[in-house]
Every structure is written in C-alpha cells, then in structure tokens.
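Every protein chain of the complex appears in place save one, which is left out.
Presenting chain A:
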Amino acid sequence: MDVIANLGIGLQAALTPTMLWYCFIGVLLGTFIGVLPGIGPLAAISLLLPITYYIGADVAIVMLAGVYYGAQYGGSTAAILLRLPGTASSAVACLDGNPMARNGRAGVALFITTIASFAGAITGLIILIFFSPYIAKLGLKFGSAEYFALMLLGLVAACTFSDSPLKGGAMVVLGLLLSMVGTDVNTGVIRYTFGFSELSSGLSLVALAMGIFGVADIIRNINTIDTSQLSQRFTLRSMLPNREEWRRSLPSMARGSAIGSFFGTLPGTGASISSFMSYATEKKLSRHPERFGHGAIEGVAAPEAANNASAQTAFVPTLTLGIPGDITMALILGALIIHGITPGPQLITAQPELFWGLIVSFIIGNILLVVFNIPMIGLWVSMLKIPYRLLYPTILVFISVGVFSVSNSTFDIYTVVAIGVLGYLLSTLRFDPAPLLLGFILGPLMEEHFRRAMLLSRGNLGTFIDRPISFSILIITALAIGFIMTSSVRRRLKANKTDKASHAN
C-alpha cells in the first residue's frame, strides 16, 4: 500500500539521531512555551528562525513544527490552574478546567488535557496521512460567503456559553465592538484608535484574554480566596480520572478531534475557533448543560482534543498548497524557503523524505509530549500550594512579561490593566468573559469575509443563499437560534410555574 511505503520513507528519514534530537528540542521547547502564559509559539519560532539558517531544512522544520504543536499541549496548564489563558484556545480551558482545579481535581483536569491532546493530535495526523490532497482542495471550496456563514454560526454558539443567552449575546456584541479597533482591511482607514498609533493594528488578543480572565480573577480573588482549601496531596492515583470521568470524556474527545480536524484545514480559522465550537457542541449535546462552567470534564476534554487536532491538520494547506493558515505557519514555511525549498503542491512528490519524515516526526513528537507532560502534572499542581499572597504578584509579573513579549510594547501592559478592571466589573455583574473573547476573535474575520463576499457578488446578498455550503451552514445557524430561544423560554416558563407553585403554598 502506498501509505505504508510512504510511512516507510518517513521512518527512515525521521529515525536518524539528528532528526530525533531536533524533534526532542522542538517539543520540549514547545512544552515550556505553552506553559508560560502569553508567550506563544509565534514569539518562540521567530526567535528560533535565524538558527535554522545553520541547520538542514528537514531538521529545521521538524524542530519548528515541534514548537508549534508542542505549545498546544502546555497551553491549558496555566489556564486551568491559574485562570491565565495565553491564547484564545486555552481561554476555553479556563471555563471548566479552572472550576475543576478549585474543586480539587486539578490533577485530573491536567491529566485529561494531556490525553485529549494526544487523542486529538493522533486523529489529526491520521487525517493528514490519508487524506491531505483531498481535504486541501475541499478547504479551497470555502469562499468568503462560506466563511461568513461559519463565523455567524460560531457567534450563535458563543451566546450559549453564558447561562443567559441574552447576557451572552450582549458580551458577543461588546467583543465585536472591541474588535473593530484598528486598521480596516478593505480601505486602510484607521478606526477607533483615538490617536494612539499603538492601536492601529488593533487591541492585542493576548492582552484582552489575560486581562479579562487572569487580571479580573486576581482582583476578585485577592480578598476572597482561601488557599488552604486548594492544598491537597498528590499521588498518581489522585491524578487519574475515575471511571465516570473516563466515560464522559472519551466520546467528547472523539467529537472534539473531529471538529478540530475539520477547522484546522481551513486556512485562517485555526485552533481557537475549533476549541470554542467543540465546547459549544459538548454543551449542546449534554443532558446536563448546567454542569458546564462548574467543572464539567467534557468541557476540558473536547476543546483540548480539538485544538490539538487542528494544530496538526493546519499543516495540510501549509504543506500541500504552500499557503500558510496563520502567521506562525508562515514563519515555519519561511524556514523551508530559506533553504531553497518552495512549499507547494509538488512538495510531497518532489521531497517525499522531507514530507513523510516530518509526518513521522509528528507521531514521535506527540508520544514524547505525553511522556514529558504526565510527570510534570504533579509539579504544576503543587504550584497551587503556594500561598495566594505570594502567588498573585508572580502571576502579575508573568502576565506583564507575556503581554509585553507579543510585540515588545508597553502600551499592551496598560491595555491588560484596563481590560482587567473591565473584566472585574463585568464579572461582578455576572457577565461571562468567554462570549466576549469569541466575539473579539470572530469579529474581524466575519467583517472581512462579509465585505469580501459582497464585493465578489457585486453587492448581491443572495450569494449567501445561492451557494450550497453557505446556505446549509446558515440553516444550521437558524436552527441553533430557534433551539436557544425555545429552551430559554421553556426554562423561564418552568421557573414561573415553580414560582407560582411556591406562592400558592
């Protein structure tokens, strides 16, 4: 069989000591970068890129790719333990991972994220190995009309993150408004910057995520938290999920892997959207959606599987078409171009040992990541034993360093402070931050695709209905809105009834 022969080529290429060594370095570095909130793979890869001038193309890309997917593993650690999301995808891990940690299940949450990450990555890899040429073409069928419909579905899904869809919707809108700050792609007009040139490329996503989750949480915790509750003893047994937790998380991982594999192949959407979508799916499918947000293990397993699956399938458009899905991928491609290898449709046939060697290195890298991450769990969890009065200044330092490192800008540190205060106000009013973040991420994409779809159709709104994929997604969106409305009305009626019943008594 072709695939087996190809994997054979890959094994020969990947199992040389140099390749293994750089794969090891890459995933190790990725793990640490993932754990440090705010310092993402982008910063790490741009620092490493100059080094790749002095090593071979194959080892360079194996190392950089290792940083890329390795960072996805550790990404949720700080989010779960300290409610500090460094990326949009790890913001989802806050939602249920952090409540789990507060309930003394931090070890289990981290264990499940590692397993879910592995499951997601392997699913993504299987798809990469068997179907790359086909899905690359499928992704191209998605034009702006389809992307817009997909983003709309994402926004509707975001409203369900909140217990009250109305409050969730309000936060989505606030997120959309915040996302309008910056330069308009279509005209180059600079909007809502109030004369701050630092805002001309928009508010920093990392500053927003860290401010609205991390800083807001610190303000809230300073007077209320009782850290003695959090200290607990850690044995391997306490880290292992119980049977019930396994039963709940395994199907979630499978669904998350599928959703992530799909989104990863669409250039430009990436890991963050896939993890939000899979979280919304889990909440929708669950028979007890009210458990979500209070430590539901499905809400940790599914998004984690999704973002790792998409981190792997994101290599499909990058390697098979030479079209990078995000800036980080563009840098990884840059490493190939530096060495005179032009990524494109011929890469697989022209450089089979490079392509298949890379794929096999992904498998090896993911196994290494599980081996690294499991023993680290105890270490990370023991961080919670640090008294909060010592912990929170440290967290603030990490937040500042992380936010600063994105674009070496002190302005972003002021942003994180302002957003933190806003986040605290919102949380005292019981508004959830997650829908805001999703609105912020989807807003610019949605606007860009809507306007492009309009330009391409010369202003004909019918384009969203005429195109079958876009039309189908819009129907799903309409169904989702209907479902949200009926279930919220039903809940209110039920509440009224019990209210009346209690009055009658």
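Methods note: a contact is a pair of C-beta atoms (placed from the backbone, for glycine too) under 8 Å apart; a residue touches a chain by one contact, two chains touch by 3 or more; residues count from 1.
Convention: contacts and distances are computed from a predicted model.
Engineer: Suppose you had to identify the omitted chain by its UniProt name; would it be "Cytochrome c oxidase polypeptide I", "Acyl carrier protein", "Xanthine dehydrogenase family protein subunit M" or "Tripartite tricarboxylate transporter substrate binding protein"?
Structural biologist: The chain we cannot see is, by its UniProt record, "Tripartite tricarboxylate transporter substrate binding protein".
Engineer: Identify the residue among A:345, A:387 or A:468 that touches the chain left out of the display.
Structural biologist: Of the listed residues, the one touching the omitted chain is A:345.
Engineer: Who touches the missing chain here, A:181, A:273 or A:321?
Structural biologist: Result: among the candidates, A:321 touches the missing chain.
Engineer: Quick one: say which of A:49, A:129, A:374 or A:465 touches the chain that got left out.
Structural biologist: For the chain that is not drawn, the touching residue is A:49.
Engineer: With the missing chain put back, one of A:240, A:371 or A:455 would touch it. Which one?
Structural biologist: The single option touching the absent chain is A:455.
Engineer: Among A:18, A:200 or A:394, which residue is in touch with the absent chain?
Structural biologist: A:200
Engineer: Of the residues in chain A, which ones touch the absent chain?
Structural biologist: On the side of chain A, residues 46, 49-50, 53, 140-144, 185-190, 197, 200-201, 267-268, 317, 321-324, 327, 330-331, 333-335, 337-338, 340, 342-347, 407, 448, 452, 455-456, 458 touch the unshown chain.
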